[in-house]
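Every protein chain but one is kept in place in this view of the complex.
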Amino acid sequence: MTDADTLRMLTEAAAAAAPFDAKRVRGWRDKAPGFDRAQWTVMAEQGWLSILVPEDLGGLGLELDAATAIAQVLGYAAAPEPFVAAGIVAPQLLASCPAGETRDTVLADVISGTKVACIAHLNPSGELAFGSTAVRARKTASGYSLNGEYRFVPVPDADAFIAPVVLDRAEQGGKPDLCQAELLWIDAGLNGIEVERETTADGSAHGWIRLTNVEVPAAAQLAAGDIWPIFDAASDYGTIGNCAELLGNMERCLELTLEFLKTRSQFGQQIGKFQVLQHRAVDLWMNKEVARHALTASVATVMAPDVPAAARAQATSSAKARIGQTALHLGNDAIQLHGAIGFTDEYDLALYVNRAIAIAPYLGNAAEHLKRYGELKQRRMEVST
Amino acid sequence: MTDADTLRMLTEAAAAAAPFDAKRVRGWRDKAPGFDRAQWTVMAEQGWLSILVPEDLGGLGLELDAATAIAQVLGYAAAPEPFVAAGIVAPQLLASCPAGETRDTVLADVISGTKVACIAHLNPSGELAFGSTAVRARKTASGYSLNGEYRFVPVPDADAFIAPVVLDRAEQGGKPDLCQAELLWIDAGLNGIEVERETTADGSAHGWIRLTNVEVPAAAQLAAGDIWPIFDAASDYGTIGNCAELLGNMERCLELTLEFLKTRSQFGQQIGKFQVLQHRAVDLWMNKEVARHALTASVATVMAPDVPAAARAQATSSAKARIGQTALHLGNDAIQLHGAIGFTDEYDLALYVNRAIAIAPYLGNAAEHLKRYGELKQRRMEVST
Amino acid sequence: MTEFTYGVPQEQDWNALGDDEFRKIIRTEFETNYPQELRFLPHRPPFAMVADWWKRMSARGWIAPFWPAEYGGMGLAARKALIYHEEVERWGITRFQDHGIQMVGPVLIQWGTEEQRRRYLPSILNCENIWCQGYSEPGSGSDLASLQTKAVLDGDDFVINGQKIWTTMAHDASHIFILVRTDPNVKKQEGISFVLADMDQPGITVRPIPDMSGYAEFCEVFFDDARTPQDNLVGELNKGWTVAKSLLGFERIFIGSPKLPEYALEVLETVASARGVLDDPVFRDKYVRLQLDVEHLGASYKHFADIVARGETLGADVSMLKVWATEAFQKAADLIIETAGPLGAMKGSTRMGNVDVNVLAPFYKARPATIYGGSNEIQRNILSKAVLGL
Partner (left out) sequence: MTEFTYGVPQEQDWNALGDDEFRKIIRTEFETNYPQELRFLPHRPPFAMVADWWKRMSARGWIAPFWPAEYGGMGLAARKALIYHEEVERWGITRFQDHGIQMVGPVLIQWGTEEQRRRYLPSILNCENIWCQGYSEPGSGSDLASLQTKAVLDGDDFVINGQKIWTTMAHDASHIFILVRTDPNVKKQEGISFVLADMDQPGITVRPIPDMSGYAEFCEVFFDDARTPQDNLVGELNKGWTVAKSLLGFERIFIGSPKLPEYALEVLETVASARGVLDDPVFRDKYVRLQLDVEHLGASYKHFADIVARGETLGADVSMLKVWATEAFQKAADLIIETAGPLGAMKGSTRMGNVDVNVLAPFYKARPATIYGGSNEIQRNILSKAVLGL
């Protein structure tokens, strides 16, 4: 566990380096790449992109609670930068891959901010591509040839995508071997890659990536064999980071709402004096607090030394099931408590609510995680009895 | 549809003949038979027990909306008399059975109030006994020999039970033929019948009936073959009656609550002036109103001429899914709006809330009917596409 | 009865027809002539987009179904009016200038002078004028009577200064009716007047306000020494509150129609089908609960519609329809997002399996529904006081 002083310093530094800037946030909407490369460099310089990466790999070597502290500040600032996808998941996954020339190089590029990378893994229906035929890889003399598509890729203008592929096996008559997968570093500039930007609620975009006979060099292999343990671990870390970003988002939504309740008057009194609105505000606050404590508990479980994968997954889903739902409800109620102004584009609340809608489904929405939590809990209870 | 004037007259007469009487209601708690046979006779004299029975069978020959008007008044009065079970379901089922000496005699006894009868059909786990082995019937020279048990019988001290039985078939090696059932009139006084009274929340009781080598005469047969269409129809009528009783219950709970909000003061003002309590009261009222309109719509569907069984069942479950849930929620919130007094035994609200808890599961609680509604709706949509 | 002729003469006495016959005529007109691409629009369209249709309605004399026939309306009695409205909703006919048709017409017919009716009703009927409603102000949303926009007499004109907000489609309107304060020294409801004004003047500035989905349906309207002739006062001076309140007629039922939640349930079913969860028991449980909420909204709507059809007056309890309808709509919209998984983030139309779905459209439509038209908090205040007597 990171000590309280370090966490406080990190949070203060982050709040100073990434304050809320309405003009900047609005400026990047509906505009590629959807965020500020200059700000990304600032974030790299602060060490945030390497926060979880061990020191011997050039990182800060801090723990998950430090990464969530940053994510929370960025959520509070409604920052458009894809910190969770490209600053937590990608470096964490790369750092978990076996050392090697490619891995070492791209990890250094990623944590220096030189290259922005994120994972691509979902097929167009929104399921994990593994086991589906959405992307097929064939071994060639020089490496791989890829065909298929990934959708819901959180950084459509990334420099590279880290993607699991399943290989067609000659010995199986060209059918994929579903038990074997590889993790590839796919340079976005390769021939045959077409990226469609699908705009999300907050004016940023997801990428729908279509690969047609894309020739990827053999050196692009980051890991092979049973890649899922490291992939799942990085996903869980990303989910926790996403929870922290949503928590920051909620905190600001609630603050805006309380400020509004204290300033707006109707019927000759401050509307925050109406008991119905008071109790509604209390419920928002209480749900936000419970979400906060749930995250704290889950972070502690996830970063415990030698935590079993199932316990890590359950704790992760526990937090996301709570926060994914609370964030959307809180946004909704914040609008209602504001009245008409809360639904306008020019009032800042809309930026937060749209941002929450856009990021809440990342790596699984609340309902998906509730289901996963229930399954894991049942399985673990059966094992223990 | 019964005309509005008749309905109003019925309701007024019922309110006069069965007013709320706290002392009477309390007096019958935890005491067999749990209700007033003298009052039952009054109800018979008013014609309520034959309200749905065709005139040529000695009944009033009115429609379902007339029966629900009575049930609603009785619910409003928290009357302990088992009108729905013994005054709607039993006569309706008997009237649907083929004419015959037994049927004609017992129907006359039931609608005159001379004999109180109700259906017995659930096994001890709460499932319909049909298809289970909870009660086995064997043909004998003189009639039937029964073994097994029925539980959750709403009138444990009834004079007779109308029960579906499945016959053991000699040609099947003594195994039951699940496709053939008979409906029997089982006199409660027969040898081998033991009735355990299980007290319910309101101080009345359900019967757990154990049958050991009970010899039932052949003449006890009311119907044979495919008895389920008439059984299901009577159950649906009973469910609608139960909804009406719960609606009356809700109306009185809400009235008590509004009266309390208007008289009780705290912090120097009538508590009904606190906005949070106002809105809570509005929600109770609104939910009660929606429940009322839902029931009206379902009653209209159910009593439409030549309504298909599936449409009748769906409309029935639609009403019960709504009302079964609303009644319990309304009771809960009525207690909360009262504060401590609302939870005491000596304040009348408790009689209503406990009564609602006791009768809400009859013929299936809200969750069971929600499920049935969903299944029927899906099936009918598939048929229509 | 006036000698002046408004609009076009009616083809027949609609109220004399049987319900089914009347419905058939309406439905045939709609199904035959209303353009497919304009059905179920996600937003209120600008007039230009729907002009052909409304001009057709105008030419046929159907543009003002609820106005009396002598003023150029169809003169539908409540029973027929409900059928007309049901068919409009069923076919997804878009709304247009309901402020002219729904508000200005009825107000002038009840409160206006003969001169005012002759001046304004024909140009509503022939689509020449498009009206908007200037009620809310930045400082008076729920507390409408606290409005501050002032009108002062200067010769024959009122001179108007102040600001209105949430003025629906003001950027598409030629005229506005406004509540203005004409006497600041009396109880707040008593110093308000109802006046009409031409938008085409230098004293009026309109600024559209995009909502969080990016669409601008609402505007701010600024009045800087805007002028309108004294003749444009409707009803007596300082009695504007009474004029405005008189509009709460049977049309209050429409805001609680089951149509929008039903539309959301349709989107939900499409999304669930594309996501392959239509038969998932957990999804079905939630879906069936919503279906019941909407079915029972329908049962409640029918209760009030029957009152209207009998020609009786609606009570304050009709507010429950709006509360229930908008909250069911929101629940359905939220469940759409949840069911859509990663597609719940997508703005605008997006591909789901074989269909294109605008996943967030119900959300953006449902969310403000509990705010506009008297917020649900205000509705509950009204119900508490007027119905429960608290």
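Lettered A, B and C in written order, each chain numbered from 1.
We take it that a residue touches a chain if its C-beta (ideal position, glycine included) is under 8 Å from a C-beta of that chain, and two chains touch if they have at least 3 such contacts.
Computed from a predicted structure; not experimentally measured.
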Residue in contact with the excluded chain [from B:Thr68, B:Ser145, B:Thr200 or B:Gln221]: B:Thr200
Among B:Thr114, B:Ser142, B:Gln180 or B:Thr344, residue touching the chain not depicted: B:Thr344
Candidate in contact with the missing chain, chosen from B:Thr114, B:Gln172 or B:Gln266: B:Gln266
Omitted-chain contact residue, chosen from B:Ala18, B:Ile51, B:Leu122 or B:Ala313: B:Leu122
On chain B, residues whose C-beta touches the chain left out of the figure: 122, 124-126, 151-152, 198-201, 203, 206, 265-268, 274, 276-277, 328, 332, 335-336, 339-340, 342-346, 350, 353-354, 357-362, 364-368, 371
Missing-partner contacts on chain A, residue numbers: 258, 261-262, 272-273, 275, 277-279, 281-283, 285-286, 289-291, 293-294, 296-297, 318, 321-322, 370, 373-374, 377-378
Those residues of chain C which, in the complete complex, touch the missing chain: 280-282, 285
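In this text, only the chains that are shown with their structure count from here on.
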Pair of chains joined by the greatest number of C-beta pairs in contact: A-C
Farthest-lying chain, centroid of Cα atoms versus that of chain A: B
Geometric centre distance via CA averages, chain B-chain A, whole Å: 54
Distance from chain C to chain B - Cα centre to Cα centre, in angstrom: 45
Set of chain B residues in contact with two or more other chains: 275, 279
Where chain C touches two or more other chains at once, by residue number: 377, 380
